[in-house]
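In this view, the complex is presented without one of its protein chains, the others remaining in place.
Right after this comes chain A.
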Amino acid sequence: MATMTDAPLFQYTLRLADTALILGHRLSEWVGHSPVIEEDLAFGNMGLDLIGQARALYAYAGEVEGKGRDEDALAYLRDAGDYRNLLLVEQPNGDFANTMVRQFLYAAFAHPYFEALAASKDETLAAIAAKAAKEMAYHVRHAAEWTIRLGDGTDESHARAQDALEELWPYTGEIFEVDPIERALIDIGVAVDPAPLRALWNKTMDDVLGEATLVRPRDGYMQSGGRAGRHSEHLGHILSELQFLQRAYPGATW
């Protein structure tokens, strides 16, 4: 039986799932390429956390939608225009500094966000979020430590970390956007309102960037559109790799 909130709830859950999957995939691209073995393990672990979160969210989204789509159908059989992830997470890995700064920008938001979502009136989202929050606490700690080490490191690492920050900053505005779909869910206590979390995110930024001797970029023009399916050209390339097997051999399992 469809209820009033089914369609928004599906959309909302899908957004969270897509963001987790795409960032998880991005991190997995580092495995085997990291500068040191500890970071190889760290990327594998963080990617696994995110893909695990995505699986739980996709399974629930499919259930809410009620059209028989499971986690695999949602992850593998939608095109770029149907993806609803934040633009930040689809940005290329770039160098190590770029990836770590991206992880820091996202995790500094995701950790308190999932903590708040753990109090959602939707029991399934609350359960997934309670676990995700604990995982994201490690991500933000790890990424923040690296941001400091790189920023307050050599001239080379400082310059690269500052470049990464400038490049990624225009994607941070979207994180706090709320559209009518989310507003409706926020009003009934299902979704999280990101606005009150902004002060905490700002504080995390100021504390960590300060210690890293990095300059916080000014909030200028902000990129937007991921939640409406308007993506950068990078997403199609991610999906071509992520979805290749299911597209080439539909229904393949192992």
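By our rule, a contact is a pair of C-beta atoms (placed from the backbone, for glycine too) under 8 Å apart; a residue touches a chain by one contact, two chains touch by 3 or more; residues count from 1.
Please note the rule applied: contacts and distances are computed from a predicted model.
Student: For the chain not present in this complex, what protein name does its UniProt entry give, out of "ABC transporter permease", "Phenylacetate-CoA oxygenase subunit PaaJ", "propanoyl-CoA C-acyltransferase" or "Potassium-transporting ATPase KdpC subunit"?
Tutor: UniProt protein name of the non-displayed chain: "Phenylacetate-CoA oxygenase subunit PaaJ".
Student: Check the options A:26, A:142 or A:231 and report the residue that touches the missing chain.
Tutor: From the options A:26, A:142 or A:231, the contact with the absent chain belongs to A:142.
Student: Which of these touches the unseen chain: A:78, A:134 or A:234?
Tutor: Of all options in A:78, A:134 or A:234, contact with the hidden chain holds for A:134.
Student: Using the touch definition up top, pick the residue from A:9, A:23 or A:56 that touches the left-out chain.
Tutor: Per the contact definition at the top, the residue touching the missing chain is A:56.
Student: Quickly run down the residues of chain A that touch the omitted chain.
Tutor: The list for chain A reads 38-39, 41-42, 44-53, 55-56, 118, 123-124, 126-128, 130-132, 134-135, 137-138, 140-142, 144-145, 204, 207-208.
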